[in-house]
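Missing here: one protein chain of the complex. Every other protein chain is in place.
Let's look at subunit A:
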Amino acid sequence: MTDDTQRVPAARLLDRRDERVAHADTIGGTIGAFVDRVRSGDLGSLPVVVGLLIICTAFQSLNPVFLAPDNLVNLLFDCSTVGVISLGIVCILMVGEIDLSVGSVSGFSSALIGVLWVNQDWPVALAIVTALGLGAAIGALYAFLFNRLGMPSFVSTLSGLLAWLGLQLYLLGSSGSINLPYGSPLVNFGQMLVMPPIVSYTLAALAGVVVFATGYRMAARRRAAGLSASSLGRLLLKGALVVIVLEFIVYYLNLARGVPWMFGLFVGLCVVMNYALKRTKWGRSMSAVGGNREAARRAGINVRRIHASAFMLCSTLAAAGGILAAARLASSSQQAGTGDVNLNAIAAAVIGGTSLFGGRGSAYSALLGIIVIQSIASGLTLLDLSSSLRYMITGAVLAVAVIVDSLARRSRVSHGRA
């Protein structure tokens, strides 16, 4: 029991009248509740943490460069491109659909940037806006096929996978690739630009302050309304933990080049998406449609519009990821968006804890998942393994992630937490 809850007798709190429910009020209780949750199949981000620990120990023991600050900074640059695509996958998985064409859409948009910006001499901003707009249009097309013609998203996006790849090859023509000018702001953003140390330290501190402040305001409101609330001590602890962990990461990265702005953009998008999914009516509707479409429809939610928003957001973010990838590589090539991009984006979302079956997930799963995937890729590159082995290992990791998801789902059903 904390000071605050002792002042108001627990029995009078509106949500604590039922004595049959165990409430985790102490630190020990919190840990116990966490163990119970994991046992019943509500894994959250546990698989990611365990996975990362295994990956880091394994690769670090094989090659000490793996955890060096330089390598981690590069890793974060690489994360951001596929990570943004994966964020879109989280959206589409929330409503229980899938987009298999994100890789092709990203390749198409990277080709578009090359053609419009370099070959046609468009202003770079206009080229970016056009690529994002066409991404949204592709999502709108999928939504039309899904909502009006009843085409399963699996099939429509599978045909999209081929179609947009064809369009990408057509755009690039016989040359096969277009080099983006070195030294241009876009390429600098993708390859070099890092936050000055003062900015990265401030942002890390700010994150902790925001976590504490929102928690404090919520607790104050709940207490005023006669509901149970977290104690000041716990909120302070949480805020302090966030600050310490983030400041340490920032310090470590600043030993090398520092925190990439591109990674900052990716994390910013994750934060915005998390807010949208958790704290807005739109996000609630997304979960509801993914959980029980018919119930959502009867509750007056415009299910078609929710689907359309998910499809459009997914392919727009895929296009954005393609632009970032072009900036990262300083070229628009036929290889952009092919190979393992598609599966890495989907695997990242699933590994991070977003369910393939819809209705549960979080924006941060894209962030955590892509770090796992990219760590594997980076570690295997450092070991100088061929891409054949890399594909096989990444495939196995994806399989394990989906198995964990399926088993957790089965366990949730048997524990009544589906």
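As a working rule, contacts are C-beta pairs under 8 Å (C-beta built on N, C-alpha and C of every residue); 3 or more make two chains touch, one makes a residue touch a chain; residues count from 1.
We adopt the following convention: contacts and distances are computed from a predicted model.
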### Message
I want to check something: the complex is missing a chain, and I'd like its UniProt protein name from "Sugar ABC transporter ATP-binding protein", "Hydrogenase maturation factor HypB", "Fumarate reductase subunit C" or "Carbon starvation protein A".
### Response
"Sugar ABC transporter ATP-binding protein"
### Message
Out of A:31, A:53, A:155 or A:218, which residue would touch the omitted chain in the full complex?
### Response
A:218
### Query
Of the residues listed, A:290, A:322, A:352 or A:379, which one is in contact with the missing chain?
A:290
## Note on the structure
By the document's definition of touch, the residue of A:47, A:215, A:359 or A:379 touching the omitted chain is A:359
### Task
Touching the hidden chain in the full complex, which residues of subunit A are there? Just list them.
14-15, 18, 20-21, 218, 221-222, 225-227, 279-282, 284-285, 287-288, 290-292, 294-296, 298-301, 359-360, 412-413, 415-418
